[in-house]
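Take a look at chain A:
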Amino acid sequence: METTFYIAGAVAVIATILVIMSYNLIHALLYLVVSFLAVAVVFFTLGATFMAALEVIIYAGAIVVLIIFVIMMLNLTYEDVQQERSWMKPSVWIGPSILSFVLLAELVYMVVATEAPQTTGAAIDAKAVGLALYGPYMLGVQLCGILLMAGIVGAYHLGRQKKKVVHRFLERSAAS
Partner candidate 1 sequence: MILLWLIVLLLAGGVLAWVAQRFHPASPRWISLFTLLAALLLTLMLWSNTGASLTDSAWLLRLEQPWVPQWGVGFSLALDGLSLLMLVLTFFLGLLAVLISWREIQHKVGFFHFNLLWVLAGITGVFLAMDLFLFYFFWEVMLIPMYFLIGIWGHENRRYAAYKFFLFTQASGLLMLLAILGLYFMHGNQTGTFTFNYFELLNTALTPQAARWLMFGFLAAFLVKLPVVPFHSWLPDAHSQAPTAGSVILAGLLLKTGAYGLLRFVLPLFPTATVEFAPYAMLLGVIGIIYGAILAFSQTDLKRLVAYTSVSHMGFVILGVFAFNEWALQGVVMQMITHGLSTGALFILAGFLYERLHTRDIRQMGGFWATAPKMAVVALVFVMASLGLPGLGNFIAEFLTLVGAWQANNWLTVFATIGLVLATAYSLRIMQKIFLEKNLEQTVLPDMNAREMLIAAPMLVLILWLGLYPQPVLDLAKPAIEAQLQAYNTPLVPEPEEPSIQTAFYLPATDSVYFQNLNEAFYERK
Partner candidate 2 sequence: MNANDFLHLMPLLILTFGAIMNMLVISVWRNHKIIYVITAMSFLAAFGSLFELQVQGAYSIDPLLVIDGFAVFYMGLVLLTALLISMLSYAYFEQREERKEEYYLLLILSTLGACVLVISTHFASLFLGLEILSVALYALIAYLRKRERSDEGGIKYLILAAFSSAFLLFGMALVYASTGTMEFAAVAIAIAGLTELPLLLLTGFGMMIVGVGFKLGVVPFHMWTPDVYEGAPAPVTAFIATVSKGGMIGLLIRFFIEVDGFRYPVLVLIFTIIAIASMFTGNLLALQQQNVKRLLAYSSIAHMGYLLVAFLAGNEMGVQAVSFYLVAYFITTVGAFGIIAMLSDKVRDAEQLSDFKGLLWRRPWTATIFIAMLLSLAGIPLTGGFVGKFYILAAGVRTELWLLAVSLVINSVIGLYYYIKIIAVMFQPAEEATIIPYKLQPSIYVASMGTLTLLTLLLIGIGVYPTALLQLISTVLETFQVVAYR
């Protein structure tokens, strides 16, 4: 189990690095899926099987697909990849990387330096989660509903195009 955890973790990290470094959006998204899948494996090793499934279904599935849809709508081309490449100059990424590294170092230091109370991890099955979710966290679930409602209404309002604009857009995409 431990080995699986470490391997999956390594895969997740590498895949994420590749997400960061790739210039092509679609490639990046594919790596992202890999990363999510690896994380799902990590969940599995931690005993959160239900969450592993959710990770695959919603993150790797729904969200990424949503993004891909949008990318398709935007009709990105090779020029965009070139542009992406031109944006990724060392001068751009060195500073933030150093900052992040500092922050990571601090985080690592803190995590390692802490003597966390020793308890053994235990698998939490879907039933326990479900009981808790519809027990004490009942209200939370309802709030989630409201959250989604806000998201939907917002996305609906913002995403709605003026007819004319949509029309022109279609025209142009047809022409190209």
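Some observations on this one:
One rule holds for everything that comes next: contacts are C-beta pairs under 8 Å (C-beta built on N, C-alpha and C of every residue); 3 or more make two chains touch, one makes a residue touch a chain; residues count from 1.
As a selection rule, all candidates are chains of the complex that A comes from, given by their letters.
Everything numeric here is computed off the predicted structure, so don't read it as measured data.
For chain A, the touching candidate in this complex is 2, chosen from 1 or 2.
On the side of chain A, the complex with candidate 2 involves touching residues 106-107, 109-111, 113-117, 119, 136-140, 143-144, 146-147, 149-151, 153-158, 160.
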